[in-house]
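Worksheet: one structure, shown below.
Of the protein chains in this complex, one is absent; all others appear in place.
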Amino acid sequence: MTERLPRTPKIPYGGDHNPEQWPEEVWDDDHRLFTQAGVDTLTVGVFSWSLTQPAEDTYDFTTLDRILDRAAAEGRQVCLATATAALPPWLAKKYPEVNRTDFEGRRHRYGQRHNFCPSSPAYRRLATALAGRLAERYARHPALLAWHINNEYGGTCYCDLCAQAFRDRLRDRYVTLDTLNDAWCTTFWSHRYTDWAEIEPPNALTEHWRGSDHTAFQGTTLDYFRFTTDALLGCFLAEKEAIRAHDPATPVTTNFMGMFRPLDYHRWAPHLDFASWDSYPPLDAPPTWPALAHDLMRGLKDGAPFWLMEQTPSTTACRDVNPLRRPGELRLATLQAVAHGADAALYFQMRASRGACEKYHGAVIGHAGRDDTRVFREVAELGRELTLLGDVSLGARTPARTALLFDWDSWWALEISDGPSRLVRYQEVVHAYYRAARDAGADVDVVPQTADLTGYDVVLAPALHMVKGDLATRLEGVASRGGTVLATFLSGRVDEHDRAFLSDVPGPLAPLMGIRVDEWDARARDVVQPVEMGGSTHDARLVFEIVLPRGAEPVATYGADFYAGTPAVTRNRFGDSGGEAWYVATALDQPGVDDVVRRVLTRHDLIGPYADRAGLETAHRTAPDGTRLLFLLNHTPDPAHLTAHTTATDLLTGKRVDKGAPLTLGPLGAAILRTQ
Amino acid sequence: MTERLPRTPKIPYGGDHNPEQWPEEVWDDDHRLFTQAGVDTLTVGVFSWSLTQPAEDTYDFTTLDRILDRAAAEGRQVCLATATAALPPWLAKKYPEVNRTDFEGRRHRYGQRHNFCPSSPAYRRLATALAGRLAERYARHPALLAWHINNEYGGTCYCDLCAQAFRDRLRDRYVTLDTLNDAWCTTFWSHRYTDWAEIEPPNALTEHWRGSDHTAFQGTTLDYFRFTTDALLGCFLAEKEAIRAHDPATPVTTNFMGMFRPLDYHRWAPHLDFASWDSYPPLDAPPTWPALAHDLMRGLKDGAPFWLMEQTPSTTACRDVNPLRRPGELRLATLQAVAHGADAALYFQMRASRGACEKYHGAVIGHAGRDDTRVFREVAELGRELTLLGDVSLGARTPARTALLFDWDSWWALEISDGPSRLVRYQEVVHAYYRAARDAGADVDVVPQTADLTGYDVVLAPALHMVKGDLATRLEGVASRGGTVLATFLSGRVDEHDRAFLSDVPGPLAPLMGIRVDEWDARARDVVQPVEMGGSTHDARLVFEIVLPRGAEPVATYGADFYAGTPAVTRNRFGDSGGEAWYVATALDQPGVDDVVRRVLTRHDLIGPYADRAGLETAHRTAPDGTRLLFLLNHTPDPAHLTAHTTATDLLTGKRVDKGAPLTLGPLGAAILRTQ
Partner (left out) sequence: MTERLPRTPKIPYGGDHNPEQWPEEVWDDDHRLFTQAGVDTLTVGVFSWSLTQPAEDTYDFTTLDRILDRAAAEGRQVCLATATAALPPWLAKKYPEVNRTDFEGRRHRYGQRHNFCPSSPAYRRLATALAGRLAERYARHPALLAWHINNEYGGTCYCDLCAQAFRDRLRDRYVTLDTLNDAWCTTFWSHRYTDWAEIEPPNALTEHWRGSDHTAFQGTTLDYFRFTTDALLGCFLAEKEAIRAHDPATPVTTNFMGMFRPLDYHRWAPHLDFASWDSYPPLDAPPTWPALAHDLMRGLKDGAPFWLMEQTPSTTACRDVNPLRRPGELRLATLQAVAHGADAALYFQMRASRGACEKYHGAVIGHAGRDDTRVFREVAELGRELTLLGDVSLGARTPARTALLFDWDSWWALEISDGPSRLVRYQEVVHAYYRAARDAGADVDVVPQTADLTGYDVVLAPALHMVKGDLATRLEGVASRGGTVLATFLSGRVDEHDRAFLSDVPGPLAPLMGIRVDEWDARARDVVQPVEMGGSTHDARLVFEIVLPRGAEPVATYGADFYAGTPAVTRNRFGDSGGEAWYVATALDQPGVDDVVRRVLTRHDLIGPYADRAGLETAHRTAPDGTRLLFLLNHTPDPAHLTAHTTATDLLTGKRVDKGAPLTLGPLGAAILRTQ
């Protein structure tokens, strides 16, 4: 997969800038403060469609010219948005088809953002034209660093245009209705289609009840998820093509949203020059939650660095409760992003909006325009540090020997499944295994199920509900080479159409795992089943598969109910090279997952030196010139007194650290050790 | 009420079979496994409309012929469905009127099942035609045992066709608008109708808010519930008539859903040849919950046996959490059904669907097609036991001396009432009294309010919110003959139009109860009021009626609040034969209800021999030849060591049990004692 990152002398630092919302005298203040804060990069034009094109036949680049010229004059780089993520009012009024029809089947009128139908010819034509005009005008502008197409693509439309596009896509894929009927199991509930026109988008007026996860036909709904992914991707590609007609070289991206269920980013990845994303972790998420998203984003382009396109310097606004980032948290989160592969650190937003729904969203510059706020001081200090780092981390890669499979299809299939339990959430299962590996000190590549797995010692496949193509064979290959594969409950259940495998569970993974699962219990969240593992007892919840070993040996056993004494975790020796396949048949609590994963990592000598220090994160990157960087991140509010396990230089302080010498990180402190 | 049950030599055993979903080689496996499991009866064709009639003018019976012929060849009986419960796509596309308009006023497009408008001429015509074609073809097929019309009728439509049908029905019933205005109390809120066309179906766009239970006009909503019951019944009757044109004799049923609020099954009962139902008790329901539903179903046809048309052999799929039936639970639940009057024991489903929303629903045969799973073994063992039983229980009746009134109108009226408390749920109140009687060892007939009550010693009338016709007189008759009538809070409140009685509460029941209720308190669920009864203190909640005795004497009194010391339970001696009327003015907890009900049953010597054994259920049936069967069911996970209270033979073991001798039931164990 080719990648092309913007070329910069250091980590680009800055963020979304909307000077069009302000009189020009405010621009002066902005640039003065940017300089003060080490800001060198601005994302501009994201919501400027109505400004730049006030009517169908009228383009007005006056403001945008001034913004870019001023940026160039100030020596700042621009990530230029195509402005197509929010419709201008005139467009919605003139072409009502551009407004989305929602899950309830209601055509919307004008409002909000993310409001366009991806199948609308009017939208496609006008968005593409705008992107082309922008490219034509600014392709050679000295400030231009990268193209930012649209913004946070997302949302689904159920209009008649989309219905037709869906049918066209189905016809392309299935060719005949017999094939489609077979794939979707339409004989069930008398759904055999006899005409393509009979197929409707699956929504509240057709196959769904209780919202988007409850469908009568999982195959239909899955295909609509895929259709939506591709329909929006089609919009992206059309704009990209329009840009490339005028600008063959400047890197193009669009900002993703990490673990965003509606879009399968793996289908998008080949079409981006570089990945970028907006990080807004849930309240009280552990540090491994954004880390997992970083690693997922890094995995989009085979491990190439990505841009952190947005984060808040202080608070969000859209949540019910919007806590402050405490002193030091912003710096730590930013360095964590760099540790995981970010080659840029940008904010939403540079100056707080005066009105509308994001006026309380955190900003580098608040409504009073001050430079003596705590937040501005922290931003400026971080700007200073990033300047200090220079280019050392740019283009660096993560030398991971552990892979974790992240699969949108499995996510979708698992969460739209009727039975065994709506309480199992894909992200939670995946995160538990990711966290276990990371807390143990292993670098982890989060990769699609199509990834080349030959380079990994350990492959984690939590909740791999769907197994497609030659994946089972490739996983067997890992074990055959002496590696370890770990799968969990609810893996290996369905094929690409969400049809159950007509064989023992876990389907194509059964030979590798050496087990057979005939039945599975599901219980309410408050039912806890003890699991005994090598002297420890862990809690398990939600789903309890009953495992019959067929070659595998028990590693842990259930401690209660009629399946007491049967295996809850198994290990199967596979192949002649000492490879193993582990199966975890229930949702263990985090200590239980930690216990299993550390046993696996230990086999491959992948436990890090600080694995026993809670809240101390380590991450490695290797720069193009071979420089090895070790990031130490203290996520606790207390100082971390460590012993250096290698001799290195801390790039943040410039100080040398000797192997075996004490190494202290302050509360929320960090070190970036150059070990070579 | 006439009834006609299918004639079989033993309890039919088997369930829903969908071979049309599978290639024919799988059919061989199916039949091999059926034989292994003692399966003799298959429900077929339930969702085969799109298969059998792929276009309006095309019928194709090829597959159905093969299915029935194969069944006959294998010596199995078929319950043949008319396939009209799920529309084929072409029909929904060609006649959009057939798609339902939901409570929100939205015409649906094609999807799911239970998706037809009961007032649609196109649906009526085509469904009836299909039923007729099937009857014409298979009336004399050797495998045919019974007709299964549609499937789990339910759902409501609010389209213009239904609006017109509703108005027509109202005109038939009320004749003049004055009568209707009076019945619905339309002077309230300025609703006096001056033209039938002004009347709209009560839904989210008219009289309702916060869903289907919150209505401005209870009378209107009640009439729409009745309309829906009758509209769907009309569909059933049309299909039945089409069948009878070709097949005058084969029994006809449709599968009910037990305590299913939307349809008043008592209005349907006369039109079925025999009742049948699908039992999927709620998670963690006590055994009396499905038992109540069994007894309700038995009460549909004056105590005649019914069919258990569906149950899961292992798990459901459609719930948020779908636990496994533990070892022995399936057997116990099945024998419980037989104990309560089931003359058939069928599963949904014989083989697990490969895809769509029921693929994880439990099945006799799983996706791997194995006969060595726990579930298959239990099913097969139960098949062996049912074969052993032979015909001994077929046609048997329950010799109950206790009746419980179950009234859909009261259910509806109570739960759509504004005030006094939305927390009172009809099923919970009814179940508490049913459970108390059953746990005390009494057989209970669950009967409509129109039932002949002359044969009962005890009549329980919990939450009898609506009192119609001569019911009050008939209840007085019970007491006049020396029997006992028990009513509770929120009984005797409204007439058939949901108009309050203009007299003291409990309205027509007041003379019998010997009390007057002027006011009633309602409190949040966490407010507990102590009730003192003969030395015991019970908890009461939700509703506290303040009772003024007018002839009755207190049995229990409130222990707190300003009504402390006033009666919470009263007893009124009525008539000259020692009859009594009991009134329970508040929602007692289960021990409180048990206490009251046992006092009542004791008067009539209706406490069973094992009334003090928690979890030990007893039930009697008397066969047509006079054979008396006593079912003993141990619902606990521990062995039950009993002393036989009569001499008998256990039909499951063939062993004789002597009166006074020890009799042990294993965990979840059962005995069927032939005592004569």
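The letters A and B name the chains in turn, as written, and every chain counts its residues from 1.
The rule is short, and it goes like this: a contact is a pair of C-beta atoms (placed from the backbone, for glycine too) under 8 Å apart; a residue touches a chain by one contact, two chains touch by 3 or more.
Only a predicted model underlies this, so the values are computations on that prediction, with no experimental measurement involved.
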item: Touching the absent chain when the full complex is considered, from B:Y138, B:F217, B:F376 or B:F489; value: B:F217
item: Residue touching the undisplayed chain, where the options are A:A352, A:V446 or A:L629; value: A:A352
item: Touching the absent chain when the full complex is considered, from A:P9, A:G111, A:G469 or A:P624; value: A:G111
item: Which residue of B:M1, B:L205 or B:V528 touches the chain not shown here; value: B:L205
item: Candidate in contact with the missing chain, chosen from B:A500, B:V528 or B:A661; value: B:A500
item: For chain B, residues in touch with the removed chain; value: 104-105, 184-195, 197-200, 202, 204-209, 215-219, 417-423, 497-505, 516, 518-524, 546, 561-562
item: Touching residues (missing chain, whole complex) on chain A; value: 18, 20-21, 47-51, 54-55, 83, 86-90, 92-93, 106-113, 283, 314-324, 326-327, 352-361, 366-370, 373-375
